[in-house]
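Every protein chain but one is kept in place in this view of the complex.
Read from first to last, the chains carry the letters A, B and C; within each, the first residue is number 1.
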Amino acid sequence: IAEPLIFEVGDFEGTGVDLPKAEGIKPRIAGFDRQHAPHLPGLAEPEAMRHYVRLSQKNYAIDMGLFPLGSCTMKHNPRLNEKVARLKGFADIHPLQPQSTVQGALEMIDILAGWLKELTGMPAVAMSPKAGAHGELCGMMAIKAALIARGEGETRTRVLAPESAHGTNPATAAQCGFTVDDIPADETGRVDLAAFKEKLGPDVAGIMVTNPNTCGLFERDIREIADAVHEAGGYFYCDGANFNAIMGKARPGDLGVDAMHINLHKTFSTPHGGGGPGSGPTVLADSLAPYAPVPFIIQDEDGFRLVEDIEGEAKDAFGRLVAFHGQMGMYVRALTYMLSHGKDGLKQAAEDAVLNANYVLKRLSAEMTPAFDGTCMHEALFSDEFLKDTGVGTLDFAKAMIDEGFHPMTMYFPLVVSGAMLIEPTESESKQGLDQFCDALLGLARDAKSGDQLEKFKAAPIYSPMRRLDETQAARNPVLKWTEDAPSMAAE
Amino acid sequence: IAEPLIFEVGDFEGTGVDLPKAEGIKPRIAGFDRQHAPHLPGLAEPEAMRHYVRLSQKNYAIDMGLFPLGSCTMKHNPRLNEKVARLKGFADIHPLQPQSTVQGALEMIDILAGWLKELTGMPAVAMSPKAGAHGELCGMMAIKAALIARGEGETRTRVLAPESAHGTNPATAAQCGFTVDDIPADETGRVDLAAFKEKLGPDVAGIMVTNPNTCGLFERDIREIADAVHEAGGYFYCDGANFNAIMGKARPGDLGVDAMHINLHKTFSTPHGGGGPGSGPTVLADSLAPYAPVPFIIQDEDGFRLVEDIEGEAKDAFGRLVAFHGQMGMYVRALTYMLSHGKDGLKQAAEDAVLNANYVLKRLSAEMTPAFDGTCMHEALFSDEFLKDTGVGTLDFAKAMIDEGFHPMTMYFPLVVSGAMLIEPTESESKQGLDQFCDALLGLARDAKSGDQLEKFKAAPIYSPMRRLDETQAARNPVLKWTEDAPSMAAE
Amino acid sequence: MRYLPLNDKERAEMRGVIGVGAIDDLFRDVPADALNPALDLPDHKSELEVEREMMALARKNNAAGDTAFFVGCGAYRHHVPATVDHIIQRSEFLTAYTPYQPEIAQGTLQYLFEFQTQVAELTGMEIANASMYDGSTAAAEAALMAKRITKRRKVICSGGLHPHYEAVIRTNLELIGDEVVFAPSNPEGQGGLTDMIDEETSCIIVQSPDVFGHLRDLSALADAAHEKGALLVAVVTEAVSFGLLKSPGEQGADIVVGEGQSIGNAINFGGPYVGLFAARDKHRRHMPGRLAGETVDADGKRGYVLTLSTREQHIRREKATSNICTNSGLCALAFTVHMSLLGGTGLRQLAILNHENACKTADALSAISGVELLNDSFFNEFTIRLPKNAEAVVEELARQKILAGVPGGRLWPGNEDLENILIVAATERTTSDDIDRLASGLEQAIKG
Partner (left out) sequence: MRYLPLNDKERAEMRGVIGVGAIDDLFRDVPADALNPALDLPDHKSELEVEREMMALARKNNAAGDTAFFVGCGAYRHHVPATVDHIIQRSEFLTAYTPYQPEIAQGTLQYLFEFQTQVAELTGMEIANASMYDGSTAAAEAALMAKRITKRRKVICSGGLHPHYEAVIRTNLELIGDEVVFAPSNPEGQGGLTDMIDEETSCIIVQSPDVFGHLRDLSALADAAHEKGALLVAVVTEAVSFGLLKSPGEQGADIVVGEGQSIGNAINFGGPYVGLFAARDKHRRHMPGRLAGETVDADGKRGYVLTLSTREQHIRREKATSNICTNSGLCALAFTVHMSLLGGTGLRQLAILNHENACKTADALSAISGVELLNDSFFNEFTIRLPKNAEAVVEELARQKILAGVPGGRLWPGNEDLENILIVAATERTTSDDIDRLASGLEQAIKG
């Protein structure tokens, strides 16, 4: 059943909020009166409640089932985290109230920073980035600032990144004024070491590597990569999106990394929320630590203190990434998650994540084509080889998963594999759940190969709130907001 | 997709709760050790979350749409109420902690009692009944106690109740040791005054009348009924289930009522919760007030005080209905609702509820058969006359509503109307929502009369999580719990 | 008003469709002098104002979490996982109606079926219903059920029964002329109950752990009752005890009632709670309350319905087993979710922690000069005798934010034998610091 837009059900004169009566004080707004109230409907509470409850029922969510999204680590979001984040001592404090009145908040952030540093083996962390890509920006800006400090800001302008890198890596490098140079992958799905070394030179600012990489593999030459880039005068940025595979098991700081962002909303379970808010603190090696942006927290005899002044104590800081101090609400959730797991639980979670992925890799290999030989880390990568000549594409296969009750896996990424299908089950899945998932996918693979069910794949999904949506039409003639009396493009 | 039972997914050795480690202290339980831990599965949190989220998605709820249940007043449940009920000052206090530490709680209950008394025009209220039927019990016990005090406990044993009464009325009377004598309805759907008066006599303990009654009509002779029963030496118990129609508009205390329960979970929006918890405070006239059960609250110079001692200050009390003091959590929600509405909002709500019901009555009368002429109060009653000779029964018609996206109305009640359909929209519905509902029902009525869609009605519902369930089989061979290795009766 | 979707224009339009001029034309049957009474009540308020007003009331209370807390006697402050409250607040559970339309109520029906299975297993009984209002009303219903089964009109209550429970039973039965015999309450242990059972006795009602915390030997009492054709009704007010103690079912109880609040539910100043009600299968048609049962739908798929409704008031009216027509659905859901997380293994661990904390508390208190521990056995609650009136001591400690327990005077007002006793409960939430504060506070209070 179609759910109308609020603009189609609400009363444009009405409101679903009661307010104390105004007194009629003469306004002091210098004539900048808005002539009419904004033309937006106000729904009575019962109407609004139903609208959004019914809308929500058109979503798939982790709380309903597996989200096998490679590179996205969709794990269980504990409700304890939500409860704690709503304590008034965390949610009802203002970023600019006197620091003497928020000592617990500063201490909390400091404890979280301690966990992040210990888990990564890095001496410093910039807490304020608001998302993973923002953390990348933080790391690359620190590198830029360090290069400028070395007098090489103008000369070191090239950043190396594997072909399999997340799209944010080149976008971030570009945003910092770097050019991007692709490194090819070797036949095992890892950085081609020889090709990489050839690309090093005096104009190289650094390298951006995801590890474990987006093929779900650990870069076994990571130390050699780090040494080589350092020797060439560059920095090693590690994309931490896949940290879930190794938390508690291995520390980037022990492997030569200079900077790495951590997605609190992936690795440390803060909810994805349909696309945010995220949080991407960036850990930094000694080489980059002085350039960390404001604000940061220090502890002295008077307690915890925020350093906010870019001109004073933080004179080497490359600047400020955000107003205020970052994603407090996410910090609370992440720390709650960490305390709940402890070092033993985090390690176990990483092990379970890797175990689950390998179990899926093994079981699905019976019908599907693994992209590479051997075991994987926390995600299993397949190519579309097994669909060859079936007429079923990766997209069709993924959409058919919806009819089996699952969210599709990551498709067509990484680009280095033909018709890639990247599956990351995470540690949150039970064996029973994985078996159901594998059985469903194996069944689909057999159906695809059988040759007589092409129709089913092309038509999929059928049992979802909507069938396949026309993205081309959306982009060709963009309708980005509701407009009164605009002709709907829908046939109904 | 079928959702398995927890017993089919959970690990019987596992647990989804972490606890601090025990120290191994020697138990002092006198040998009453349970030999084995209870044989129940413990689900990891992600498993439990998914299980119950998916289960919930098989329910219909007010937050999804209209619940047109006559006599059940399913209205919007404001979330403010839920928030306030969870304040630690209300939720995290113990019923037996010193009264000096819970003065705010006692004051809150006293304020709520004040609202109930003022809205009903009654001088006293017993707060502790846990549900509507429990409130009936409270009222009838007070009548019993009053009769005993008058020395008529043994002689006045007959209670009169209209044929259209809720089933709880006779059940309650019987539970108090009364016999029940039915009063017929007149042709307008109200108490047959002459027949009623004939039944009065020296053995009559009282009368139980619902007003507005279960035909959705106001008993216009209510004062004459009250006077007659009083004159005959009996008491007037009013079933307050339908108080939503008249709150703020008329007061039972002004109409001669001696006792009436109030369903906080109907009239005052505390959530129905799939069948409870409810709350049924009972207002009492001066004639019955002395017999109110313990505990009750009094205010003296030291503040608020609970009277709990049945032997002391409360010596006339007929006893105690529950451990502790009643449904605190429901009190908080109900008072929050009352403060939000105020006397103007409550009156407006009653008016809107009656307006909505009459609008539905009027619109549906185009195709359906109203049970009585004229307007109604807060619910519209139809008979199955319009389905005559169609082969479609009330049940079929109601189940077909599910496929239209609505919860069925109340069916086959009240018993005085053939194939009754009782529709109570409440004030929470918008005109747009009512029009959709009426359009859907009018369409169904036309389909039923068309004669060629019998199949659709007999097969309904089709678009629900389950099709019609076999209640006969369930009752014939009751399976009331999961048992390991028990053969499932399901075909799949 | 934020909760009312109609606006005045729509109201007028609808009155037009109906064919009435003014809204009061629809209220014609109300006596004119009673219509639209003047009410001495405030007008509507904004959410902001209401919240402020309710918070002000809440703040006048001393929340348990802000104290060292040892109060029990039928309601226990346990830790409830955050997941539980999240699930019971889901719209689809919170705002659903009684599951009379099973096709669109399988969520509710299936969890009730899971609840019944859990309760049957915990109590050691064959069947359980879908919950009652609370433990005390469940106990009264058990007495009425025993009457229906045995056709006898005399109930014997153990002196260890919670006095509120006893009062509720007495109220329900004595008003209809039945006899309720209550053995005297003895904080040092109950005895002599077996001698009171006779051929008129429908049941004996025995609580274990009893209100003083003592564990009772139900087997012997069951034998004695059965010998006289009477039933044993066992009462359990602390559901966590099922994790560690032999179940009433194993000990021969015919009906087990209990308070389920401890699992999944807050203390809530006394309600809402959730009554547990379990019995032998042979008595199922005498059971009060709702029952969910398994069946199949038109496609042969497994599903659940409310069943055996011929016992209930909406079918049987004055012949019903009880007038009860709600259960405590949402509280039962909280119980079920919490229990499904705990599992048997977790419940056992939880019970052990409760017992250990009680042992530590008992040791700390009985080491105080002048304090006498009255229990040989207990689960998470025990009774001590003080050298002075316990109610005064409790008041004094409350001023120091120590809620020390329930003094005898609160539950047995006027009973001088019990005015010096204090009933003290510990749970997994009790900390060493709490115990230290209680012990030192009590020591001072006794001296002072």
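Rule of thumb we're sticking to: a residue touches a chain if its C-beta (ideal position, glycine included) is under 8 Å from a C-beta of that chain, and two chains touch if they have at least 3 such contacts.
Predicted model, so just to flag it, every value in this text is computed and none were measured.
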item: Among C:Asn62, C:Ser91, C:Ser208 or C:Asn420, the residue in touch with the chain that has been omitted; value: C:Ser91
item: Interface residues of chain B (partner: the chain not displayed); value: 11, 13-20, 43-47, 49, 53, 78-80, 82-83
item: Missing-chain contacts mapped onto chain C; value: 2, 47-48, 51, 79, 81-82, 86, 89-91, 341, 428-429
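Definition applied: only the chains that are shown with their structure count from here on.
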item: Chains linked by the largest number of contacting C-beta pairs; value: B-C
item: Distance between chain centroids, defined by C-alpha means - chain A, chain B (Å); value: 48
item: Geometric centre distance via CA averages, chain C-chain A, whole Å; value: 46
item: Rounded Å distance between chain B and chain C, as computed from the means of their C-alpha atoms; value: 20
item: For chain B, residues that touch 2 or more chains besides their own; value: 45, 49, 53, 57, 61-64, 76, 78, 340, 428-430, 433
item: Numbers and ranges of chain C residues touching at least 2 other chains; value: 1-5, 44-45, 47, 49, 81, 83, 85-86, 91
